[in-house]
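As you look at this complex, bear in mind that one protein chain is not there, while each of the others sits in place.
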Amino acid sequence: MLRVTVVGAGGYIGGELLRLLLGHPEIEVAGAVSSRFAGKRIDGVHPNLRSVTDLSFCAAEAVGECDAVFLALPHRVAMTQMDHWIQRSKLVVDMTGDFRLDDTEVFQRYYGEEHLAPQLLADFVPGLPELYRERLRAADLISVPGCMATAGVLALYPLVAHDLIDLRQGAQFDARTGSSGSGATAGPANLHAERSGAMRVFAPTRHRHEAEISRHLGLAAAMTATGVEAVRGVQTIGHATLRPGVDERTVRRAFREQYAKEPFVRVVAHQRGIFRYPEPKILLGSNFCDVGYALDADTGRLTVIGALDNLVKGGAGNALQCFNIRMGLPETLGLTFPGLHPL
Amino acid sequence: MLRVTVVGAGGYIGGELLRLLLGHPEIEVAGAVSSRFAGKRIDGVHPNLRSVTDLSFCAAEAVGECDAVFLALPHRVAMTQMDHWIQRSKLVVDMTGDFRLDDTEVFQRYYGEEHLAPQLLADFVPGLPELYRERLRAADLISVPGCMATAGVLALYPLVAHDLIDLRQGAQFDARTGSSGSGATAGPANLHAERSGAMRVFAPTRHRHEAEISRHLGLAAAMTATGVEAVRGVQTIGHATLRPGVDERTVRRAFREQYAKEPFVRVVAHQRGIFRYPEPKILLGSNFCDVGYALDADTGRLTVIGALDNLVKGGAGNALQCFNIRMGLPETLGLTFPGLHPL
Amino acid sequence: MLRVTVVGAGGYIGGELLRLLLGHPEIEVAGAVSSRFAGKRIDGVHPNLRSVTDLSFCAAEAVGECDAVFLALPHRVAMTQMDHWIQRSKLVVDMTGDFRLDDTEVFQRYYGEEHLAPQLLADFVPGLPELYRERLRAADLISVPGCMATAGVLALYPLVAHDLIDLRQGAQFDARTGSSGSGATAGPANLHAERSGAMRVFAPTRHRHEAEISRHLGLAAAMTATGVEAVRGVQTIGHATLRPGVDERTVRRAFREQYAKEPFVRVVAHQRGIFRYPEPKILLGSNFCDVGYALDADTGRLTVIGALDNLVKGGAGNALQCFNIRMGLPETLGLTFPGLHPL
Partner (left out) sequence: MLRVTVVGAGGYIGGELLRLLLGHPEIEVAGAVSSRFAGKRIDGVHPNLRSVTDLSFCAAEAVGECDAVFLALPHRVAMTQMDHWIQRSKLVVDMTGDFRLDDTEVFQRYYGEEHLAPQLLADFVPGLPELYRERLRAADLISVPGCMATAGVLALYPLVAHDLIDLRQGAQFDARTGSSGSGATAGPANLHAERSGAMRVFAPTRHRHEAEISRHLGLAAAMTATGVEAVRGVQTIGHATLRPGVDERTVRRAFREQYAKEPFVRVVAHQRGIFRYPEPKILLGSNFCDVGYALDADTGRLTVIGALDNLVKGGAGNALQCFNIRMGLPETLGLTFPGLHPL
């Protein structure tokens, strides 16, 4: 059994990771660190884990050496604690925003402050198996991308990899997200009476995750973000311009080829059925990222769509997938829940 | 009192119009035509009108002459009945898609069939007071635009009118809509268990309303449409490219000037507050279309946002506003409900 | 014009009252008191009032004499301020829980603390026009009942008034409520991610409003309360035992007679249609309380159902109805919005 610690285990993404770890046959939860809840039972905070675990949260000091540490801390806290955790664990998987960008200037532009551990940036491998699987096999530091970035990157990546779009035109993304992305300590805008049924544009331009898309795809991405009525679930719609002469068949083939062997990416672009394009609600709890596309043949404009559960493939599940890869375990271990329909 | 008939009164938009007409001090409802419900009480179908009216639906044949007829028919039916209603009423206000485009070829491209009354197209004035108020004062035939078209047009119009964007770049819109837009006879995709909490991309390219935006703004618009969790409410996010040198102050002034005297358009682009940009949920039941904008100064990319209640400013309310203008009544008569918060 | 002040105007019920007052033809808003928001614009907090009012919140000290003061304070604060407001206004309408019970012992049992102004209790007339209209005409102090109490009382009252049920058996009520009842400063249980889609039993026994039902109906009421997915809306289902020999016809007649002349109570117990029994969602924004019933003829058990918008007939609207009565105005003035369908 591999001994694993979750730091920031009292939040939504920490709780989701605990759910996955407790169901993983090769993992033993060595510690669930929470400064807010240390000493309290885990299932008092994450009620879905009642009867699943009797463990309690602990303080950071109580954690000894372990095989992996996952950080589910608030943004900006991870970079202050990173040295500490590196010394306690050979593998650190960071699920915060702190190590997602490799350029300190870009970081400053998007996060509005200086990076506090710039010397570590180059050592982090992006936790995106579909693009960086080989590097992940040997990584000691992994930074899991933002949920909307993952959906956006995976939706457009086949076209970039197959050189089918005009990179100079960049790409415009509109992301929609559920409320769990704001976390368990969210402010007044996440009060149910305000958030329910809303279509709240909280980032009309320059959502942070656009910087990650730009980095991974090598083009200028722009992203808006809107909170819609959902607790879990992210969907990104992206727009790019095809190179002249690229037709739908070529696009389809690029998607199929790119993801033929990926265990957690499905191409969804159907002629019939209720959910013909990627739909977050059938992915909740699952580690899938569904991707799809549609073409306006008259104009050469391409729409790509990505959907995932922000707490799973957009966070804890993706982190565990990276861990499986790194540890040489079957990549899908503990991640096979298929999602529910209807839900 | 002006005698008014609603044709297609059993649907959602017909019911919403009945609600508005029954509360209008200068209007008498002369007939509520429904082929499905003729003979049945109106409040059996529209339960919010219990104790408001004792009227029943009637058949089309029962309608005599009246001052205005509003058509809330299914798309494609209006154009087969238009001659009939023109003979019974000096003013016909059509709320369907049949007379929204003035070019039969464009109609065929977007609706997939030939127009059956092309000779009438030129006579229809678009029911969009913010662009065509003067023409509406004398109109006998009015075609109310599509809900997403209205939100998209009003959000981008100030920039077009003030010549601030590069028209050659076109504009990309992503629209989100509630389920009431699919009507009271919607199919399996609108079953609650399927639709609830979904982000269903039903038009990944070329939603019909993009043709209306292109017509009214004189640029190539592209629109995707997604059904999100809401019953009422439409929001469109649009992207365009500013002309070189246009700054935020100029954009802000264009919006303020354009809509300073408009009773039902509010500019919402604030620094603080929960709803800093146009939010449909605070508009439900109201005739407002809120519009806003945000600028990425580094790239010159502009985001515009429009929001409205699809059954009111996106349909029945807008139709009544046009009627008020046409009849020389105060424009806001019967349309002053401000919306609810929270909701 | 009558000059009216709202105290606690920054909350949900205060905001709803402002909406109603600003649309009332005989009222001038003299002050909108908020300790939290004094000096800030009202429409910054209540965004549905954008373009409806330019007023700002003020401090309590800024309020001079006025014709009526409405208190929308947190529970327990109203009783500490009551003397102050009585001196500034001939009429005080309290929308809090502080003066809803006339027995200090019962108050202590349900609120867990001593009443701080017991000498005033006897002077308050319950703000329930359907039971106390004549007393309200001369009232100087009015206490508006709790939202679930109003729905429960109005649903069962015809049977009590017509002596059709066995009072000794008491009555069991199960209430369901939306999240707005918890107010704009609600805690973690009202975070969207927790509250969305929940059926959260927050009072499995002895909800406070049961004491009000017991008082007004003269029987022992028991009430549970559950938060369900809705922002506005309350529904109570009640169970009582009919006296031997009472049949459905007698029950129906009691309901019809009791509410034949009531402007805001409708009897809804139909054989057909989607909403055959009282449904909150078609009442949102309206001042209606719909009531209905069903009989199990085999057992003599009766189910009664009441529904309303907790912020309107369950709060601000009911308060305004009382005000209209007290001031000799038409009872429905400013309260005629019928509600929306679908919503």
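Order of writing sets the labels: A, B and C. Residues in every chain begin at 1.
Basically, contacts are C-beta pairs under 8 Å (C-beta built on N, C-alpha and C of every residue); 3 or more make two chains touch, one makes a residue touch a chain.
Note that the coordinates shown come from a computational prediction; the quantities given were computed from them, not determined experimentally.
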Which of A:I213, A:V231 or A:L335 contacts the chain that the document leaves out: A:V231
Option touching the unshown chain, where C:E262, C:E279 or C:E331 are the choices: C:E279
Residue among A:V52, A:V106, A:A161 or A:L329 that touches the chain left out of view: A:V52
Residue ranges of subunit A at the interface with the undisplayed chain: 12, 15-16, 19, 22-23, 44-52, 180, 184, 231-232, 266, 268, 270, 272-275, 279, 282-286, 288, 336-343
Absent-chain interface as seen on subunit B, which is shown: 12, 178-180, 182, 184, 186, 188, 190-197, 229, 231
Residue ranges of subunit C at the interface with the undisplayed chain: 172, 174, 176, 188-189, 193-194, 196-201, 204-206, 220, 222, 224, 226, 228-230, 233, 235, 237, 239, 274-281, 292-296, 299, 301, 303, 305, 307, 342-343
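The rule is simple: only the chains that are shown with their structure count from here on.
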Same or different contact residues where subunit C meets its copy subunit B, judged by the half mark: same
Gap in Å, rounded to a whole number, between the CA centres of subunit C and subunit A: 45
Touching two or more other chains - residue numbers and ranges from subunit A: 188, 193-194, 196-197, 229
